[in-house]
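As you look at this complex, bear in mind that one protein chain is not there, while each of the others sits in place.
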Amino acid sequence: MAKSDRIPRDRDNDHTREMASQRATFLTEMTGMRPEMVSSYTIDPAVTKGNIENFIGTAQVPIGIAGPLTMVGEHAKGEFYIPLATTEGTLVASYSRGMRVISECGGARTTVVKHSMQRAPVFLFDNALEAREFGQWLNEHLDALRGVVKTAVDVPRLIEIEQYLVANMLYTRFCYTTGDAAGQNMTGKATLYACEWIRAHHPQKPRYILSGNIDTDKKHSAMNLIQTRGKRVVAEFVLKRDVAKELLRVDTEWLYKFRQIAGIGTQQAGAAYSGAHSANGIAAMFIACGQDAANVSESHAGLTYVELLDNGDFYWSVTLPALICAAYGGGTGLPTQRECLELMDCYGTGKGDKLAEIIAAVVLAGDVSLSSAILAHEWVSAHEMMGRNR
Amino acid sequence: MAKSDRIPRDRDNDHTREMASQRATFLTEMTGMRPEMVSSYTIDPAVTKGNIENFIGTAQVPIGIAGPLTMVGEHAKGEFYIPLATTEGTLVASYSRGMRVISECGGARTTVVKHSMQRAPVFLFDNALEAREFGQWLNEHLDALRGVVKTAVDVPRLIEIEQYLVANMLYTRFCYTTGDAAGQNMTGKATLYACEWIRAHHPQKPRYILSGNIDTDKKHSAMNLIQTRGKRVVAEFVLKRDVAKELLRVDTEWLYKFRQIAGIGTQQAGAAYSGAHSANGIAAMFIACGQDAANVSESHAGLTYVELLDNGDFYWSVTLPALICAAYGGGTGLPTQRECLELMDCYGTGKGDKLAEIIAAVVLAGDVSLSSAILAHEWVSAHEMMGRNR
Amino acid sequence: MAKSDRIPRDRDNDHTREMASQRATFLTEMTGMRPEMVSSYTIDPAVTKGNIENFIGTAQVPIGIAGPLTMVGEHAKGEFYIPLATTEGTLVASYSRGMRVISECGGARTTVVKHSMQRAPVFLFDNALEAREFGQWLNEHLDALRGVVKTAVDVPRLIEIEQYLVANMLYTRFCYTTGDAAGQNMTGKATLYACEWIRAHHPQKPRYILSGNIDTDKKHSAMNLIQTRGKRVVAEFVLKRDVAKELLRVDTEWLYKFRQIAGIGTQQAGAAYSGAHSANGIAAMFIACGQDAANVSESHAGLTYVELLDNGDFYWSVTLPALICAAYGGGTGLPTQRECLELMDCYGTGKGDKLAEIIAAVVLAGDVSLSSAILAHEWVSAHEMMGRNR
Partner (left out) sequence: MAKSDRIPRDRDNDHTREMASQRATFLTEMTGMRPEMVSSYTIDPAVTKGNIENFIGTAQVPIGIAGPLTMVGEHAKGEFYIPLATTEGTLVASYSRGMRVISECGGARTTVVKHSMQRAPVFLFDNALEAREFGQWLNEHLDALRGVVKTAVDVPRLIEIEQYLVANMLYTRFCYTTGDAAGQNMTGKATLYACEWIRAHHPQKPRYILSGNIDTDKKHSAMNLIQTRGKRVVAEFVLKRDVAKELLRVDTEWLYKFRQIAGIGTQQAGAAYSGAHSANGIAAMFIACGQDAANVSESHAGLTYVELLDNGDFYWSVTLPALICAAYGGGTGLPTQRECLELMDCYGTGKGDKLAEIIAAVVLAGDVSLSSAILAHEWVSAHEMMGRNR
């Protein structure tokens, strides 16, 4: 690589307006195009240290506000206004409609039912028997390993070590609680300590790789759907028959029938989420609130379960088994992102589960709105439908 | 809902600084918190019309520049500097390292091998026989339906209609090419026209729902992995043994061995992507470039295939079967987003496949870097490793 | 291997009582155990030629008769008595109960909706572009390949060639109809001819492997669930509310509720079949009727879809997307197996779809019975339940 191709960088103090500007100039030289608006940021570059390298400016993603959303969760209680960063027109309006429906029906009940963040080292042996025996040893030393972790790192607590033996290898998942952080990095560090302790104490000094790819970090997986990654959260509410008719223009019986059909479609397709569109709300909140948008891959998985009650009301729930979110750390402290968290009083210590509850309720609101919109199509005459699309 | 709870809105002209400010004031009243930095945007709110409702400002997501990445694709050729919008520290640096490795080895060869965007109406019948006969009718009227679509909408072209009969229903996927747009909305409109034409011409006037949930929009699915959604893209390069040793500090033999282990981990976990971390690069490019970040859910799926060549060099490829990206439409025209596309000369007509090729190559670069980093752990002594984490 | 360890074999005429006896004697020498009952078969060993090597006798699997099962299928019409070969007590009784219920409700309506048997060669190239261009060539030569197949083999007809490009390879599925045979072998032969024709006519003379493992022969797969393997069959009937109460002791409302719960369980577990137990009926019929029992792996996959009708009646269906069965060939001609087919008038030419319809209806009957039995538990007092289990 010719020196002139190299992106300018100041090893000592790189997160400055000046360096950003130098890089913008460099880009202009290399591409003939000047990133004026990217450079037109209003945050202090210094705050991005630890979040980005080769900073040149910011993407300005429009934020719309949806709500109010009434929550009757374990941690999230009251009315919330939800910041959604998206470029998909109608998304905010649609989620807002769903939130209004939920609120009219008394609010979303939400519950975090499991916490589990993983790193997944794989240990290599000569044969399956050795791997099995190592697994037994691991079980016997679980308490010791918990102690090692507690001493080595502040936040993560080692809960359990799942074992999956394949061939002559023991794939493991070291499962942690991580307080109010997402925790991928801190559990990586904790697991590295644990693995080195294992090497130091196990007679065979077993070889290992820090990830055998079953974490499964930044990937949807059956493993996560089953075993949880991050938080497993449920949001539920009872849609009143009258509210459905008035605000959504659908009968709950027809919603129930549609659920059967969409559920079968989900199974036929082998889809990761059985409702309408978890990823939209999750991505929009993740971007607004400084979460890692790559985790949409894991977090969007989920199960929709509904019941048609005797009085025609409609129990509606979503269960998100791998929601990864944080109330501090990562991008949560950046200026606009922190504000979005603070709008919901979800920034900082003790707010992690509250945020998870709100996200799950937002997903529920989005499904309420879109599912009904899909159904409304059928009852509208062709002519009207066409018109609406013009 | 009390009137005072309602978010202020101007039905005639809502995308203005004034309305954004009114809403910010409203939020302050409702939450006690003022979104100063969110309000400190530098784009003209008018441009967000069609992309957002209830606009209050922007999320400023830091953009770092990675590269140069040498491309020897079908559409993308030459050196590229890649804008990545993320809050995850080290991500830009890591991708940059991967890009350097690829460039040193001659660049990434990339190929878009299939285009297919879907809407998936389900048609309801009394029994399976009727559904099967309707499917036959659909096959016989495919050309007519192509004509209907061509007349009704500008861009989408109906390619084929996949059929999946379950019980007394015919689930379908109407598959389109959509030019340089992602095309979810335009294919929705096209499919609505097609369905109404079907109702008008089929003797039974069959009932249908515009989505039977097998699109599978904003969801990972086996269906998408198999049948493609958006674009199916391959990126490949040959990692030279010496470059691996020098820049990545790993032997290609060990990379090959690791691929066996990670591949089995992927199967054991039932993971959607078998490489290291497609979602990171995809999410960062999606946010920078005005793509729909919710589509990370579908787009991150993929298969890693490698070969250890006789001379010790290492063929490395990623195949992304459901990459959804656009060179125009959606958020691509917003000020900072458009600039990011223009940095790569990927904005506008004729640039869709080029963008897809670059994204696939970026994913490859990210895997090259992270996979090697995971392996490097093992060869480092415990002491050093701990130190590095402090 | 010492000569004395070798199983005795007569290269010219091995399927004789004498050779079977020699082998039994050999086994006695080697293991100290004499297979008296295995040797106590009543079929002529000569008929097993082509079905088995190293014949020593037969497994005598008990056959029970279930039914009558009323069919109102496309091919299967009237009352049928079903031979089930199993060693699981209560299985025949339980299926019989389900058949009685279906018959009381007017019979099972059954429809074969797709035929597709595959061989799946993979073609190897230097890069993705070459693989894509080969795929294009393949599409252009589809008619020629159909002709090659027609000339080379009697029964199979090449319908389509599905393409799945990964990395520098083109995975394909050559899809055939195979008349009344299962057809794995004849399609293997046909595909070999086709592949050799391709090598002879394509300028690159591409390397290939006859199976890239996506057939997916003798394995459950998402591919088969989506694309069909063998036959895709639907069985449906309407369970009358009164019949449910009287014969099954359950309310149809409760069955409907259970379906919601079991459907979610299926999704949570990532299970291949969403009903109660397709594999039991399929395995029992396969063994009785000379089908390949290894195909239980593919054939047991399926989707259960139900509707609670306004009058309290209950539409119940199963869809089997990968049912592999044959009315001739394989083990169908063996003495006891052929008789079992003949009991249902399902032996020989023109009977393949009829057999498939009956199997699907049997699966439905089994689910009707077991699902109801599971539910009945809840309504029985603990004491009674315990008693019943003693």
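Residue numbering begins at 1 within each chain, and the chains themselves are lettered A, B and C in the order written.
Convention: a contact is a pair of C-beta atoms (placed from the backbone, for glycine too) under 8 Å apart; a residue touches a chain by one contact, two chains touch by 3 or more.
Small disclaimer: the values here were computed from a predicted structure and weren't measured.
Residue in contact with the omitted chain (choice from B:Tyr305, B:Tyr328 or B:Tyr347): B:Tyr305. Interface note for the absent chain: among C:Phe134, C:Tyr171, C:Phe237 or C:Phe314, the touching residue is C:Tyr171.
Of the candidate positions C:Phe55, C:Phe174, C:Phe237 or C:Tyr315, contact with the hidden chain is made by C:Phe55.
Within the set A:Pro121, A:Pro206 or A:Gly270, the residue that contacts the chain not displayed is A:Gly270.
One chain of the complex is left out; on subunit A, the residues touching it are 74, 109, 111, 113-114, 127-129, 131-132, 135, 164-169, 222-223, 225-227, 232, 234, 236, 270, 303, 305, 315, 317, 319.
Seen from subunit B, the chain kept out of the figure touches residues 222, 225-226, 257, 260, 263-264, 266-270, 274, 303, 305-307.
We adopt the following convention: only the chains that are shown with their structure count from here on.
The most distant chain from subunit B is C, comparing centres defined as mean Cα coordinates.
Rounded to a multiple of 5, the C-alpha superposition of subunit B onto subunit C involves a rotation of 180 degrees. Computed from the mean C-alpha positions, the centre of subunit B lies at a distance of 38 Å from the centre of subunit C. If you average the CA atoms of subunit A and of subunit B, the two centres end up 17 Å from each other.
Multi-chain contact residues, meaning those touching two or more other chains, occur in subunit C at positions 222, 225-226, 270, 303, 305.
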